[in-house]
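One protein chain is absent from this view; the other protein chains keep their places.
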Amino acid sequence: MGIVTGAEYLKRMACLKSNVWMDGKRIERPLTDVEPFQSVFKAKGKLYDMVHDERYASTLQGKDQKINFSYDIPRTKEDLVKRRKATQLWANETLGVLGRSPDYVNTMIAIMAGAKKFFAEADPQFGENIDAIYKRAKEVDLTFTHTFVNPSISRKPFYPDGQGKDQPIATKIIEETEEGIIVDGARLLATQGGMTDELLVIPSAAFIDSDYLFGCTIPSDTKGLTFINRPPYKKESTFDSPLSSQFEEGDAIVVFDHVLVPWNRVFLYRNEWLMNDLFMKTGMESFLLYQAVNRQIVKTEWLLGIAQALVTMLDIERHQHIQGKLGEMIIALEAMVGFVYSSEAQAEVNDFGIMVPKLETLKACASYYQTTYPRLIEIIQLLGASHFIAAPSEKDFASSIAPYLERFIKGEYVSAYDKFQLIQLARDMTMTEFGTRQLLYERYFYGDPVRVLSSLNGLYSKKKEELQMRISDFFEREK
Amino acid sequence: MGIVTGAEYLKRMACLKSNVWMDGKRIERPLTDVEPFQSVFKAKGKLYDMVHDERYASTLQGKDQKINFSYDIPRTKEDLVKRRKATQLWANETLGVLGRSPDYVNTMIAIMAGAKKFFAEADPQFGENIDAIYKRAKEVDLTFTHTFVNPSISRKPFYPDGQGKDQPIATKIIEETEEGIIVDGARLLATQGGMTDELLVIPSAAFIDSDYLFGCTIPSDTKGLTFINRPPYKKESTFDSPLSSQFEEGDAIVVFDHVLVPWNRVFLYRNEWLMNDLFMKTGMESFLLYQAVNRQIVKTEWLLGIAQALVTMLDIERHQHIQGKLGEMIIALEAMVGFVYSSEAQAEVNDFGIMVPKLETLKACASYYQTTYPRLIEIIQLLGASHFIAAPSEKDFASSIAPYLERFIKGEYVSAYDKFQLIQLARDMTMTEFGTRQLLYERYFYGDPVRVLSSLNGLYSKKKEELQMRISDFFEREK
Amino acid sequence: MGIVTGAEYLKRMACLKSNVWMDGKRIERPLTDVEPFQSVFKAKGKLYDMVHDERYASTLQGKDQKINFSYDIPRTKEDLVKRRKATQLWANETLGVLGRSPDYVNTMIAIMAGAKKFFAEADPQFGENIDAIYKRAKEVDLTFTHTFVNPSISRKPFYPDGQGKDQPIATKIIEETEEGIIVDGARLLATQGGMTDELLVIPSAAFIDSDYLFGCTIPSDTKGLTFINRPPYKKESTFDSPLSSQFEEGDAIVVFDHVLVPWNRVFLYRNEWLMNDLFMKTGMESFLLYQAVNRQIVKTEWLLGIAQALVTMLDIERHQHIQGKLGEMIIALEAMVGFVYSSEAQAEVNDFGIMVPKLETLKACASYYQTTYPRLIEIIQLLGASHFIAAPSEKDFASSIAPYLERFIKGEYVSAYDKFQLIQLARDMTMTEFGTRQLLYERYFYGDPVRVLSSLNGLYSKKKEELQMRISDFFEREK
Partner (left out) sequence: MGIVTGAEYLKRMACLKSNVWMDGKRIERPLTDVEPFQSVFKAKGKLYDMVHDERYASTLQGKDQKINFSYDIPRTKEDLVKRRKATQLWANETLGVLGRSPDYVNTMIAIMAGAKKFFAEADPQFGENIDAIYKRAKEVDLTFTHTFVNPSISRKPFYPDGQGKDQPIATKIIEETEEGIIVDGARLLATQGGMTDELLVIPSAAFIDSDYLFGCTIPSDTKGLTFINRPPYKKESTFDSPLSSQFEEGDAIVVFDHVLVPWNRVFLYRNEWLMNDLFMKTGMESFLLYQAVNRQIVKTEWLLGIAQALVTMLDIERHQHIQGKLGEMIIALEAMVGFVYSSEAQAEVNDFGIMVPKLETLKACASYYQTTYPRLIEIIQLLGASHFIAAPSEKDFASSIAPYLERFIKGEYVSAYDKFQLIQLARDMTMTEFGTRQLLYERYFYGDPVRVLSSLNGLYSKKKEELQMRISDFFEREK
């Protein structure tokens, strides 16, 4: 098979038996029948249908195989361009707000498999395991989520076990058996936790000892796994909440209660150097960022579109400061696009024959967006202003009060209904709990902004040395 | 009587027959029985009880009369200090988030009455009317809300009637009768619309012709008045939503459908010059701002307290950039406090014997806060970071999943429950719809920030001339 | 010939008879003998020598002809890449601070000649003239400066003549003769005014009537031309002022006192539509910006190099806020590089067969740099801090006081002399009059930042329409 349809995907998801809790209750019915999960499954189903749509197939299917584009391993710059277009195409379908479209983790699986020799160097079995995981994934078009943040107590990277060996906090290896390893503890912030075929576990960058060091994939309904989902924001009306009602992904704490991970699922085990080199040497970090910034470009386009639609509807473009705000958004969009072109133009083939877009550039891009996105949101808030405060609901428009609305708060050229349809979209992007989660999501994408900036600086040390050399040469030539 | 208790106030409110619509339905029961109104009535009731509390009475009661402090007319600088303390005391009870505590509009009524000669100059009856309104208000301890924004179509100040004389958009005078004037149309953004004894109508600064020019107060349940309230944010749990569950004030469009305003309720009628001088000459603008910035000071204190509590709980104060963020908040608080001391130190008695705090300073303060408040909110978002994303609910803590929470996401020195109690408070201030409305509220308090800055510049022209003179003198002395 | 050597160039310049005034005196000797002109001639001479240097010849010489690279007309993306490298190579030689290296205006001449059909459409003679100008220029390797800003009185674009027809302010056509046109008035801000072979006159974008509308080139020593140079910043010591002492270009007001422009020098004459389309239709605007932003990239590299050198010398990189400041500079550099790659990747061939890099992207880049450059300068000021205040001079180090300096203000690993050599370079970039002129230069490059942002917004209208369409489609699909 290789590529699923939306219907096939939804059918498979309906059979998932993940143990998911929300608001103090365990979800007993299939997640595909329960909100807010139902809507996001549906949104993802549409993405899978697009792969079969002849308008998009050449972009969304693999280069030479009938697989999802994200399972392709890029070998040339043309492959990068194709991947960029595919990522943007999918992102566009969800207005760039779906942080974890399937290609996000698929890409990680694909790149790790492309670099299987890297894992094999530590243990030939690891190489085979990651390869097998990849092959199964692309053949069945599996979906994944992942988790790599340890519970953070006092914002220290993670917490030495406070309650004795029996009660680890961060997930750790507590036993080895013939069948596999037993792990116990928790991980944070699995977006779409419990809603995917499998869960990818990558060791956190910060670990204390090798007990915390393992990488694997396991089915979401593995025995002992519990997902504690945050309370839902989900709103029902697509008029009042056009985004919240469709794209709320959920975020979960994952509890591993004596979970058995079979040996053939493990691709990294107690190897510090493997862990240290994992992100940069395989190219995985570049591709993670490449997916993310391409999604962010599309999101920025939607933000600019929303801003322009507001400006047009409110007829305020004649004000110079409004032009300036739109100009700022344009610069942000053009800068993001530029980072991506730059990363492609400077891409290089790595040790495993993978064409890797330039990491420094993508990291600079991610860091740029962490501080730029909040400003884009602020601009939309400034454009919509008080309209966001007293926006009527779908029910208001359906009630006997509606004529008052059409009389008093219509637009100059549009009905009150059409006016507030747009206002609600802008509001859901910037003012609702859905919108503020998006704000945090982008501001913290790839880590705390202060640390991302520091690490960008570290990554740039070689280039900076060259630049310093020019100065010595300059002083030399002056003599 | 003069000062009501909370119980008396609530009883009176239960009798209000205002015509309030929300989410497509008319509220049929007393507003005091329906959320989100019920909670905010309760919150205001507590304020009234404080006036009787011996710990606060000397501050919250009038100087020489048993009336609410806000009905006192300040004559000396000491009166200002007393008023400042009273406003801050009430604001503190509601964490500074209740934009329309009763003193806000009470103050407007009091100051206008203090300047009754101003109105009398236009028509002796106006002077008597405003005085009578004031006297009744302070005797019965009435509450008011007010409205002075016209419907904004295309962000033009307001809209020439598109559908013929019969269908005005902005509220206008359509007839004069013996009993009074008939007005028709709508006004925007009455916070707590329908929830107060009376509604104060002040003409909008921008008006086209004298048909739109009238000032009055009328009971909230006057025939023909309809309040269209925005959909509620109200959350039930005080743990999950400590602010939204108590202090959601509502915002409403007010429709005047052939409303009759009796002549004795009118204090301004078709007088352009009266309108032009109203805000500055009476001192009303200074006092509006004085109330607001004192509330904002208290709010800033709460924000700083929340920030420090987060920093302490997460044990991150050792980081220099965290200290810097707290330092920024301290500067904001100290600056706000400074503006107020400055406005008091430079206060002057106006033509009506009212001691008026300096307007330029208070306007500079309001403008400063419009751009500073968003940064304070951003800082709290940066401090709480990912904790805001996956915060468990009260129901989670009450369920069988609770032990996992206590094990995996407790704080270093506090239980998970206590930790997330604070996180939820910070979250409700900065991340929920309640919090983003607060953001817009402060950012637009006293108008569009771009225009407020322009008008501050205009207000300052005399001082700037003096400063320019110094430069001429400097060039002169150099010769 | 085609490409001159530095010596040939200097020899030619020594023969220029331009009428240049400075500090109240006319420069009587050859400019090449007088500071600050002498130094900048020398600096430009070095650039010409590089063209003959075998290490750089393949980059700095034309693709198939022995001409300066800037006279090549780009036809392919490869041509753009070659041009980018050449511009950066020259810019690097002058640390990016020489705003008007010869390629700047040469490029304008070349692109206009490449689009000679554009001019010919208005008048066949114009096409021939611009072509002849170009051919002579590339054959003799001429240098140009240009002027296109009218005198600004009250910041109105330019000034209606206050003193009668006889005393125009902005340069205008006052007579037509058989030999040519007589123009009279002034233009502003000709950098390197009087120091180049010829002066290119382009009409200002803002003109009142066709009397102000003409384009031509004329020799700098044309009769009636006077250049009023601003007072010099020039410092002598290359230790104290490594940049001011070498790269001070001068800025001049150009007075046209009844200057005769021969007909064969004119390529635009009273044609409004020609003027309106000139910058965008020929591609000239893109190429102007392309030259400038490539120079700015190099300058940013130098700024980052200087910042890193300071950080290293002062041993402060361990501070997180220092890493953050370097990180900010890296993002700026990467963003600039990205804009250029993006403009190349999206380049298109225009009506005249010229491969034009994408204008929107380059304009976004220019606008971005207007607000980013000041921050880069601020960062260097923050890094150098008090070292910039009491930096000793070359004479101090040569005096008997030197041992005190070496004892008390040396660096941890470097001598006081070496330490302050670097400090002085950083200081000259950011704290001297040379440095603050650079600040203004970059901040106003391509115009007032507020207007550039507005015009970027205008340029983007088509793309924004597309983005708005997506929103309509989204609402459509929801139905």
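Just so it is clear, A, B and C label the chains in written order, and each chain counts residues from 1 on its own.
Going forward, a residue touches a chain if its C-beta (ideal position, glycine included) is under 8 Å from a C-beta of that chain, and two chains touch if they have at least 3 such contacts.
All values derive from a computational prediction rather than experimental measurement.
Among the residues C:186, C:218 or C:309, only C:186 touches the chain that is left out of the figure. Of the candidate positions B:34, B:182 or B:450, contact with the hidden chain is made by B:450. Although one chain is not drawn, the whole complex shows that of C:7, C:57 or C:440 it is C:440 that touches it.
Which of B:31, B:306 or B:354 touches the hidden chain is settled by the complete complex: it is B:306. Touching the chain that is not shown, out of B:242, B:283 or B:435: B:242 (per the contact rule at the top). Touching residues on subunit C toward the chain that is not drawn are 21, 23-25, 149, 151-156, 163, 167, 169, 185-186, 188-189, 226, 228, 230-231, 240, 251-253, 255, 314-316, 321, 374, 378, 381-382, 385-386, 388-393, 395-399, 401, 404-405, 407-412, 430-433, 435-437, 439-441, 443-444, 448-450.
For subunit A, the residues touching the absent chain in the complete assembly are 319-321, 324.
Residues of subunit B that touch the chain left out of the display are 92, 95, 238, 242, 301-302, 304-306, 308-309, 312, 320, 323-324, 326-328, 330-331, 334-335, 337-342, 344-346, 360-361, 364-365, 367-368, 421-422, 425, 450, 453-454, 456-458, 460, 464-465, 467-468, 470-471, 474-475, 478.
We adopt the following convention: only the chains that are shown with their structure count from here on.
Look at where the CA atoms of subunit A average out and do the same for subunit B: the two points lie 40 Å apart.
For the pair subunit A and subunit C, the distance between C-alpha centroids works out to 43 Å. Look at where the CA atoms of subunit B average out and do the same for subunit C: the two points lie 53 Å apart. With touch defined as above, residues shared between interfaces to two or more other chains in subunit C number as follows: 320, 324.
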